[in-house]
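Incomplete set of chains, arranged as in the complex.
Naming follows writing order (A and B), and every chain is counted from residue 1.
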């Protein structure tokens, strides 16, 4: 249905891996490299040119890489200069601006908007409509939920860009806002609609506007369900410890 | 302007009603059925295939139905397996994922994102950029305003999906969040930016984070305007009691 080679543009300056599918109405611009076995759905733009393209006659598109085994769903726009790892998966209509680096096995949900010069680790999952301002950084296994936002300008408008940081395994609830330059530790749970205006230490269950640490998340008990956090002992779908458990995976990893 | 049969793909396995218009650059995939007199605008995808399509060579697209007299505005993506009633109307760039059932005379605003396995009654209106997580349920005549969100995961990340429920006639303000599994009653007004973390009974005027019931909405008086709620006695545009009044419509309906 989606791959009829109808109205597809592939730059002769791009490098398409083996067994790659490109959907109808898509455009792969100069200097894009797509890894083997990846699927680029319809109406997608890869290697979107930078602002200079509109002015400089000798503009050269910076290299863009999408790793192997990726699935980019329809209507994505990924700018030139991005490097995205293996096993990437996206929803529809994502926008990823230039010089963003995304690790392996990440997903970016429908309508999410990554503003450029962002760094995202491995196995991160952005749900729908997440907004990351320029220079923000995510560790590994960070999950962000719809309409959560990372900002970067402490005194808008300014040129003083300070993206925040979110540590490994942390979960950021819907509509939460991370203020500029703020560091959220590892293994935190940030509640829905929180405004994170100060540093949050590892293992915090935190919520509210302004953010307030409610407890050490390791002490959080759900009636009849025990202690749900850290979550890696009870959730494994698509994660490297799937089928073996987090403890075993950690030990295997330590050996390497 | 929009219907020039330019770059249109219509699957031979689809079933297009009488007097249906399909806009330029649109794609109607397998097993989509469009009711009579519907207008599908440009750059729209109906019957978007499910994840299995990318792997299973014998993938069969589940049936998708759009009712008669519908107007799907441009750049919509509606997944296979959805059933949408008569008189549907959408904004631009909506996304509706699989197995969602929407009743008659509903509208879904620009950028709204319905995550699949959602049930929506009749005459519901989602304004722009509403997000409904999987398994959420709306009654009839529910109106949701921009950036309002229904969630479904009580302890993210988990496999324990619990969509919430919103009762008939309830209005959900901009940026409001309904937490997982929460039931909001009928005829409520949920204020802007509320976080609904507990059950809200019928006829509540409720707001805040966490949500707080301010009063029985039937007692709410606006200076010089009387009691605006329940709203059905003062608002009728596009509703079944238009021209006859809510009381008459209720009586007529009771007779049937």
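Please note the rule applied: a residue touches a chain if its C-beta (ideal position, glycine included) is under 8 Å from a C-beta of that chain, and two chains touch if they have at least 3 such contacts.
This is a predicted model, so every value here is computed, not measured.
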Given 2 placed copies of the single sequence, how many copies form the entire complex?
3
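Just so we're on the same page, only the chains that are shown with their structure count from here on.
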Whole-angstrom distance, CA centroid of chain A to CA centroid of chain B, is 28
Residues of chain A touching chain B in the complex:
1-2, 4, 6-7, 24-25, 39, 42-43, 71, 74-75, 91-93, 110-111, 125, 128-129, 143, 145-147, 171, 173-175, 189, 192-193, 208-209, 222, 225, 228-229, 231, 234-235, 237
Within their complex, state which residues of chain B touch chain A.
7, 9, 11, 25, 27, 29-30, 43, 45, 47-49, 53-54, 61, 75, 77, 93, 95, 111, 113, 115, 129, 131, 133, 147, 149, 151, 155-159, 175, 177, 179, 193, 195, 209
